[in-house]
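Accompanying notes for the structure given below.
One protein chain is absent from this view; the other protein chains keep their places.
Chains: A, B and C, in written order; residue numbering restarts at 1 for each.
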Amino acid sequence: MDVLYFAWVRERIGLPKEKVDTQAATVNDLVAELSAREDRYAAAFSDLSALRVALDQELSDFDASLIGVREVAFFPPMTGG
Amino acid sequence: MDVLYFAWVRERIGLPKEKVDTQAATVNDLVAELSAREDRYAAAFSDLSALRVALDQELSDFDASLIGVREVAFFPPMTGG
Amino acid sequence: MRVAVQEEAFDLGAEANAFAAGDDANGAIVTFTGVVRDLASGDLDVMEIEHYPGMTERALTKIAQEAKDRWSLGDVLVIHRHGRLAAGDRIMMVATAAPHRKDAFEAAEYLMDYLKSRAPFWKKEVTNTGAEWVAAKDEDEDALTRW
Partner (left out) sequence: MRVAVQEEAFDLGAEANAFAAGDDANGAIVTFTGVVRDLASGDLDVMEIEHYPGMTERALTKIAQEAKDRWSLGDVLVIHRHGRLAAGDRIMMVATAAPHRKDAFEAAEYLMDYLKSRAPFWKKEVTNTGAEWVAAKDEDEDALTRW
């Protein structure tokens, strides 16, 4: 599964994109798995209310299922316009 | 006093502007005076709810005083934009 | 603030660029452009716009000033044509520049609502079957109750 990071999430984790082998059933499970890996992940995911998630380029929720999902992206609330 | 007519009021009365010597105290008095003159005025002023009046180039009302007024204009509701 | 009442065509793009080139404290620029619509029947020959010289400029300036007093605006532009126009021709435009988008949008809508019902312009549609003055719409008068 491709996992992408944008804006300060990218900066805190230190990379824009990585391949992750996971059996995580939901986004929350994936977040827990990543946070357990290293402090930089734990720091980036410490406050999920400050984060948004997209599954296959559609905005989604942290309790959404990852079944069939190829691309997960984490980022802060958007500030376009 | 200059009296101006615009749009269909101008067409119905048949002129864009005229000088009127009047002692009319209010717009309503002036309208009554003009309507008594000729049918074309009576026709133009037959339904005042379909007309607007400006005194010295400011929108006003038919019961407004004409004291000190130099220019009166009659026209239908505006349709700019 | 600029108010122009003119017979000549104006260039929307050039006006928009010139207007937006102002102060960089304004993060939001809104323009509204009115275009002569072809009639449903498709037989509009010409749209004639009559106005009240003197009062027109005064009324538009007053409306623009009221918008500036009411919202936090960096700049306001109003252009309105008179005379003979064809389908597709641009009749008028307003533009607003503001630090914030809400102010720019609201002020532009306010300008349009007042300009429709309080500026002395009258439209006449000339078709191959005759000419008719455009009737004012109740909804245009009603729009003013919003403000």
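By our rule, contacts are C-beta pairs under 8 Å (C-beta built on N, C-alpha and C of every residue); 3 or more make two chains touch, one makes a residue touch a chain.
Everything numeric here is computed off the predicted structure, so don't read it as measured data.
**Student:** Give me the visible chains that the unshown chain touches, in label order.
**Tutor:** Visible chains that the missing one touches: A, C.
**Student:** Out of C:Asp75, C:Glu109 or C:Glu125, which is the one that touches the chain we can't see?
**Tutor:** Answering carefully, the residue with contact to the hidden chain is C:Glu109.
**Student:** Against the chain that's been left off, what residues of chain C make contact? List them.
**Tutor:** Answer for chain C: residues 11-17, 20, 24-38, 87-88, 90, 99, 101, 104-105, 108-109, 112 touch the chain left out.
**Student:** Residues of chain A in contact with the chain that isn't shown?
**Tutor:** 4, 6-8, 10, 54, 57-59, 73, 75-81
In this text, only the chains that are shown with their structure count from here on.
**Student:** Can you give the whole-Å distance between the Cα centres of chain A and chain C?
**Tutor:** Chain centroid spacing, chain A to chain C, equals 48 Å.
**Student:** Which whole number of Å gives the spacing of the CA centres of chain B and chain C?
**Tutor:** Each chain's C-alpha centroid was found; their separation is 26 Å.
**Student:** What is the distance in Å between the mean C-alpha positions of chain A and chain B?
**Tutor:** 72
**Student:** Of all the residues in chain B, which ones touch at least 2 other chains?
**Tutor:** none
**Student:** Residues of chain C that contact two or more other chains, please.
**Tutor:** Touching at least two other chains: none.
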